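Got a structure here, written out as structure tokens. Questions coming.
Yeah, one chain of the complex is gone here, protein chain that is, but the others are all in their spots.
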Amino acid sequence: MTVRYDYARLARVGMPEATFCLGKTTSQLRTIVAELAERPDNPVLFTRMTESQYQAVRELAGQSLAYDVESATAVMHGCLPAREGKVAVVTAGTSDIPVAAEACRTLEFLGFAATRIVDVGVAGLWRLLERIDEIAVYDVVIVVAGMDAALASVVGGLTGQPLIAVPTSTGYGAAANGETALRAMLSSCAQGIPVMNIDNGFGAACAANRILLTLNRK
Amino acid sequence: MTVRYDYARLARVGMPEATFCLGKTTSQLRTIVAELAERPDNPVLFTRMTESQYQAVRELAGQSLAYDVESATAVMHGCLPAREGKVAVVTAGTSDIPVAAEACRTLEFLGFAATRIVDVGVAGLWRLLERIDEIAVYDVVIVVAGMDAALASVVGGLTGQPLIAVPTSTGYGAAANGETALRAMLSSCAQGIPVMNIDNGFGAACAANRILLTLNRK
Amino acid sequence: MTVRYDYARLARVGMPEATFCLGKTTSQLRTIVAELAERPDNPVLFTRMTESQYQAVRELAGQSLAYDVESATAVMHGCLPAREGKVAVVTAGTSDIPVAAEACRTLEFLGFAATRIVDVGVAGLWRLLERIDEIAVYDVVIVVAGMDAALASVVGGLTGQPLIAVPTSTGYGAAANGETALRAMLSSCAQGIPVMNIDNGFGAACAANRILLTLNRK
Amino acid sequence: MTVRYDYARLARVGMPEATFCLGKTTSQLRTIVAELAERPDNPVLFTRMTESQYQAVRELAGQSLAYDVESATAVMHGCLPAREGKVAVVTAGTSDIPVAAEACRTLEFLGFAATRIVDVGVAGLWRLLERIDEIAVYDVVIVVAGMDAALASVVGGLTGQPLIAVPTSTGYGAAANGETALRAMLSSCAQGIPVMNIDNGFGAACAANRILLTLNRK
Amino acid sequence: MTVRYDYARLARVGMPEATFCLGKTTSQLRTIVAELAERPDNPVLFTRMTESQYQAVRELAGQSLAYDVESATAVMHGCLPAREGKVAVVTAGTSDIPVAAEACRTLEFLGFAATRIVDVGVAGLWRLLERIDEIAVYDVVIVVAGMDAALASVVGGLTGQPLIAVPTSTGYGAAANGETALRAMLSSCAQGIPVMNIDNGFGAACAANRILLTLNRK
Amino acid sequence: MTVRYDYARLARVGMPEATFCLGKTTSQLRTIVAELAERPDNPVLFTRMTESQYQAVRELAGQSLAYDVESATAVMHGCLPAREGKVAVVTAGTSDIPVAAEACRTLEFLGFAATRIVDVGVAGLWRLLERIDEIAVYDVVIVVAGMDAALASVVGGLTGQPLIAVPTSTGYGAAANGETALRAMLSSCAQGIPVMNIDNGFGAACAANRILLTLNRK
Amino acid sequence: MTVRYDYARLARVGMPEATFCLGKTTSQLRTIVAELAERPDNPVLFTRMTESQYQAVRELAGQSLAYDVESATAVMHGCLPAREGKVAVVTAGTSDIPVAAEACRTLEFLGFAATRIVDVGVAGLWRLLERIDEIAVYDVVIVVAGMDAALASVVGGLTGQPLIAVPTSTGYGAAANGETALRAMLSSCAQGIPVMNIDNGFGAACAANRILLTLNRK
Partner (left out) sequence: MTVRYDYARLARVGMPEATFCLGKTTSQLRTIVAELAERPDNPVLFTRMTESQYQAVRELAGQSLAYDVESATAVMHGCLPAREGKVAVVTAGTSDIPVAAEACRTLEFLGFAATRIVDVGVAGLWRLLERIDEIAVYDVVIVVAGMDAALASVVGGLTGQPLIAVPTSTGYGAAANGETALRAMLSSCAQGIPVMNIDNGFGAACAANRILLTLNRK
């Protein structure tokens, strides 16, 4: 097996290709890490990396690989240089935290500041209202919520910033592994809320990257 | 065709059998109305009755049939005697009104007072917060909402009354004819919110009837 | 990680926030238990807690945590004071018992009496008919059934009390992990039966709590 | 277009090929009727024939075609000779009648006696219990029901005859055009209830034909 | 926990209640077996019993329990007395055998002779054509097939006996755990083929029982 | 509106871009036809063109447009030059004919000979067996079938030619507008049968075009 | 009926509430238009307005209502003042144009410049490559595509701007009314592409509004 990494992606679209580890075999990951190890100038993010996947490649990667268990990500050869732009990552409940963590770590890898604002689900609305003015200060807001995903609509009705909704697979039964949160966000009564795939904190961070780069360019 | 109306239902479960008109042929409806016309002591509600269905049976029924176009219901032989208990029917948007109207008319038929509180969807949260104290006074609250159905969770997190959620088939695409609202309500992050079938304002009123009769009995 | 527990919920909606353990990591649960341990005046219910999750936090919680394996729940700092109101939890088959147990334990935590009436599925209709008069005495009836969920319709056609239907994920193939029971209950030919999410015994108890509090207030 | 009618089917499997009219163009139907008109010895059943389809072919068919609007069927060249065997076609509600009518007319075409027992849905259980002994006398019972389809399970738990369940597309929302009734019947808690496609009264009659022919042969 | 076994079912519908073990806990199964052990006159069938479930109850049951691993069934207190009637259980492929085995063992438990005719899938049509005359001799034919389930239509077009189709969960991807086979059988172009739930060999045997008892009565 | 027709497609992939009319407005179609009318050297196929769409553009197109109602296609500026290669388009039933007609007309437009072999569904297997040797002579076989789509598997098990399966939206209920036929074909027990979208006779012809061009090149 | 228009939304989130006409009755629309007619300072957009809905309200609205049939939108009391920011709305095919038109008209209403770049679907890749440099100049790119929606991934892989994907309901069969395009866009292999509901051109424009307002603020 040979690797065909898209080294040109950073120049082309403003972010490097990430390595999505879910479903990759240990042998595939080792080949990839071995190749990337030879390019210390090329920072890479690994997402959905389990601890055992990390153990399988850590020796090959050496010092260059920084793993974080909460977000299940690893950064190789350091992060991109810091850029201007700050993002709030707002979550409804504790179970949504791993997805928020993936978004935050991706943003940091891409050079942006990210702040988590957790446990502000609408079942206790005062928790959100208490912090909405704080949220309104960020350049981009990422809302991470599962089950009924009502948080996205409420936040979207209260602020006018760029907002990116990420449904999560929390819940059971009718929550349908995040499918309900996804569809509820897509059907939001608030205006102008685009949606990422279920649990796709990484993608939300990349969408924020597209916006923040444009802001930086102005 | 002969009719086998369940005349004993009122005594048995506290509400008479209703006639659901959707999908019934004119000829079937005429047979039913003709039979019921002979039992003036037996108040009946017709639901999902189109105007043309009404036209097809109005002569047969004579004075005894009162049709309402907004709720698509007809009441035959008057309503049940007034009973104690008042219900708020809260809706997110204008498109949810026909379902709310079906709930209100059923409640009136069953002898209860019903108040509509419309257009308080969470995209403009102030509209709900402005009226939440008023809502908190009712014995039962029916929340009618489509699309993301976030209203049910927000109301459920703000008040402790018996609450019945009715998803509606408003919206398009991912709203999936009310399926998304249904599943979002079933997955609500607020505690203790039971859910009716899509657009089932009638059923919500009957569920309220079960609660209010118990209250009356105390 | 910090916890943002909604301590105001009991005063606001008549029931404290519960901690839903499914999908939470051991580390998340330990943080939550540690915080809650400092508030002995605040009774908390943990639902969907596996035995190994219990083992991971029991030391932290000390005497204050009472675990029950059948319902997969734990009660911390005791139950709420007893309140008036009794609930029948009726099940179709043996496999529905864990969900019924969750409903019963939640009711007890909330201060209400709960009685299980099990194995009265309609395939042997005499079992239900034998006990229907007994069922009719309770303030609220929770019907727990999987597969075709026909029990909800039959009970709903025989009694007029507030009824809450809980579909379960028993069965296989076309039963679709409870989806069929859910949809059958939502489509019930009996009038006024609201429905909870699949396997949501906790939610049914909370819905009963809303009704019983209102009864208590009268 | 030429027709390739399976004339050998009656001899091979005990019932002639039927012509399913749904979705056929007028021109296709006319070709078929013209060919069949030349075979007066070959009785044919047309199912799902709309009135306008009937009008389009009635002249071509002449006296040989007997149309029935309730069941949307037409019989050409008369019925098969009467055979021994009687079937009860039991329905939950009025909206299920067209499907029951299709089953009855098919049975009559195939030479068997069919009796409709309508409006015995379980929301008013006494209606079924009143007639269950009558039902138990038939050789085969076809149960036709929509929405929650609970009738099939209750009948199946009360009698031991060959039973064939037919879900119908009545209802709305979660009833999903009969999909819920179909899945509920497939998941029945009663033992040994095979199921036909949604609204397939014709198929149920053919399945009964297979059983009754075997009985006749004994 | 107490057991509420439906002892009257055999007299009422011609087959005893079976114990479906899937999803039952060891503790539940032990309670059931303990109760049934005291009724040696009451033959019982256990279905979907895993080997470890069997190990957990075998001592309690003693000699009275006969386990069969291929069909995952156990018979307690022997089979019902032999009755007249023979059934062919026809399968498309090797992977369908466990379901066929469940059907066969259930039939034997109910007192009927059952013959397996395996590996006659239509991808090699000669295998079926070679044996179709043999198949045509049985009183009832059960067709067990997964994936495209084409075997049911082909057999149904070749013979006129009572036929019961059982879809299986073999295959992957678009086979959707038997959902495709189920829907294909329900949509069969052959006439009069009723269908059981996915993998429900037990139910097919019970449906055959209903037919064979009627044959025996003639 | 301006048109951006892909004139280079014929040279690039061996077939010209076709105009799919379903869902296009009259005004859109008129713009397209007007542009294409100026390129008489560029043969174009219109698919899914209703009669009223045809009426709306026929004058604009003049003599150059040949419409065929059965296949709902129109050919503008004649067909491509005849090429070597013959295709059998085999259908299960009469309702599948429009899709087969679309395939045949597309093949003729592309310069190939196409033969329809209709009404050979497996419910009357002799009809297929009678003609299988004839079918085996063609370069490519397109199998068009709805409902259970069993025909594809049976043909695929009998011949070794390139075979393309086209599911059709015939049937009702569990047939799910062709979804069941689609999934059954994808799950075929016969080896090497690729599948087109539901009712996509055009696509099947294009897939055959790819094969036949390669044959021509050898 | 009274209207509860959210007049504060423009100040709160930077865009006024729009009136979604799909499913609203004529009587509802007339009430809304009558109220809004009295607030000439409040520009409003109506979306999904059919021509007959427009005819029903045009007199009431008088000069203030500008209807556009292609996008099915109407603007009342003029557009918002022009703001800086330009958006490219890129479509795969002709059938996607109405959705693109809705996006463009909404952008114009909100004060932004919008340019349509149509018919650049990937089946003729040169059409896109020819214009990709032009596309790369815009502040935000909205990609509108149905069926396989491959255009979103290809554009997303070629440029780094903020990109918003809108799936459309074009196509048939497996395209599933836009569900496939929706899911394909959500699963895009290109990084950072958020997605709107099916056919939601309005929402995409509002999402762009959020980004452009932020740009304007810098």
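As written, the chains take the letters A, B, C, D, E, F and G, and residue 1 is the first residue of each chain.
By definition in this document, contacts are C-beta pairs under 8 Å (C-beta built on N, C-alpha and C of every residue); 3 or more make two chains touch, one makes a residue touch a chain.
Please read all numbers here as calculations on a predicted model, not as lab measurements.
Asker: From the list G:A61, G:V90, G:V140 or G:L186, which touches the chain that is not on show?
Answerer: G:L186
Asker: Out of G:V122, G:V140, G:M196 or G:I211, which residue would touch the omitted chain in the full complex?
Answerer: G:V122
Asker: Determine which one of G:M15, G:A74, G:V154 or G:A204 touches the chain that has been left out.
Answerer: Only one listed residue reaches the unshown chain, and that is G:V154.
Asker: What residue numbers in chain A mark contact with the hidden partner chain?
Answerer: Touching the chain left out of view, chain A contributes residues 1-4, 6, 8-9, 17, 20, 22-24, 28, 32, 167, 169, 177-178, 182, 197-200.
Asker: To test your reading of the contact rule: which positions on chain F touch the chain that is missing from view?
Answerer: Residues in contact with the chain left out: 9, 12-15, 17-18, 139-140, 156-165, 182, 186-187, 190-197, 202-211, 213-215, 218.
Asker: Tell me where the left-out chain touches chain G, residue by residue.
Answerer: Answer for chain G: residues 92-93, 121-125, 147-150, 152-154, 156-158, 171, 173-176, 179-191 touch the chain left out.
Definition applied: only the chains that are shown with their structure count from here on.
Asker: Using mean CA coordinates as chain centres, what's the gap between chain D and chain F in Å?
Answerer: Taking the mean C-alpha position of each chain, the two centres sit 35 Å apart.
Asker: Suppose each chain is reduced to the average of its Cα coordinates; what separation in Å results between chain A and chain F?
Answerer: Centre-to-centre distance between chain A and chain F: 44 Å.
Asker: Counting only Cα atoms for the centres, state how far chain B is from chain F in Å.
Answerer: Each chain's C-alpha centroid was found; their separation is 49 Å.
Asker: Considering chain D alone, which of its residues make contact with at least two other chains?
Answerer: Correct list: 12, 17, 123-124, 156-158, 173-175, 182, 186-187, 190-191, 197.
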